[in-house]
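With one protein chain held back, the other chains of the complex are shown just where they sit.
Right after this comes subunit A.
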């Protein structure tokens, strides 16, 4: 390796993040329990620093480094900015929750930041190897986070399930990668794409590998039939960790999908399009239908996530710039929505009380109308009711599908969003039309109150004025996937 010509600039944020996490680890050892709050501040500072580095490293055209294993392009840049923001929001939302549950330890912060590093690597990977390393870094951090409360039976069970099934999925993914390697002789995404496009690849091997890749990817997204872990993990994990699993990793997974299928296997569009279509249809149907009968709101949101991933795939599987950018928009909006929804749940939970039943939200409007309103925004947005961001996101993916000639799929998506509206509205009904069963005061830290409010209002703002973000997604997708 020629160190002299190595360009570290594209990886600047990641290098900063890694160094910062290591520093945090050392600082953590020097702190006693009362002063653990320092880590919270330092973690947020690290995220701000990452964002600053990201700004410095911004590039309008793809720049590769580390022997073409790592790439900085607008797609990764935009997504990373959102990753920092979302991670910061997660830390802010969960601050009180973890403190109340003896999880306010150094590991909580370092694991979270390691997960972020894993996501960053995934997002910027241009090689199957880096992709996989990033994915494992993320996954291992998440397994550990779920099990952070060793003495909690549901949490350890969830961690175990996630770990075993995640290992299985990783196996499938690796198997698929090795097949692709066998067919094309390379692990570099650009090379793979070139070989497949030239027709020199072994199609039988490629399709064989593709099936495994799709299976692995769908596991990460939590799409049917690789979704089984989602409800159990969402429910079993502490709400703080559920929020972490349900937010930022979905953005990373979207880029993961884009890198492998959109960039590497683009020439096999006709093959994976059909597979993803089945997965999308199943996800929307099963996610929405099963969510209806859930009484646990975390579990309900898990099924809701499954259906959202189905919608995301509806946009993605068109394989064109419009569809991909609409899927990216959908991913971003989805993350904002689930942040807001889980944020309110976290705000309502307190020491000794977990807000996790739909019934726990009864009469929230009487108790605190502002949080009820924020939850209403999140629910309406998830249900796809105008003028909230979720409406525009659904509209965009469905329009992309219809424009690509997949009218039956678009119609099906519309029908499913209709069914989905039911269970979101049930939450709204509980908040506004049922009588409160308890009147415990809702105490929320000022920083969380501010960020949560901004989060909720962003759903409204992005629904009314989606153009900026839509244009940003379009630019990112077009400039990063040069073949589009």
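Criterion: a contact is a pair of C-beta atoms (placed from the backbone, for glycine too) under 8 Å apart; a residue touches a chain by one contact, two chains touch by 3 or more; residues count from 1.
By definition in this document, contacts and distances are computed from a predicted model.
Comparing "Electron transfer flavoprotein subunit beta", "Fumarate reductase iron-sulfur subunit", "NADH dehydrogenase subunit L" or "tRNA N6-adenosine threonylcarbamoyltransferase" against the UniProt entry of the hidden chain yields the protein name "NADH dehydrogenase subunit L". Only one residue in the set A:15, A:204 or A:440 touches the chain that does not appear here, and it is A:204. When the full complex is taken into account, the listed residue touching the unshown chain is A:225, out of A:37, A:60 or A:225. Screening A:51, A:165, A:269 or A:321 for touch with the missing chain picks out A:165.
Taking the complete complex into account, A:290 is the one of A:65, A:124, A:290 or A:417 that touches the chain left out.
Counting over the whole complex, subunit A has residues 160-161, 164-165, 168-169, 172, 203-204, 207-208, 210-212, 214-215, 218-219, 225-226, 228-229, 231-232, 271, 274-275, 278, 286, 289-290, 292-294, 419, 422 touching the chain that is not drawn.
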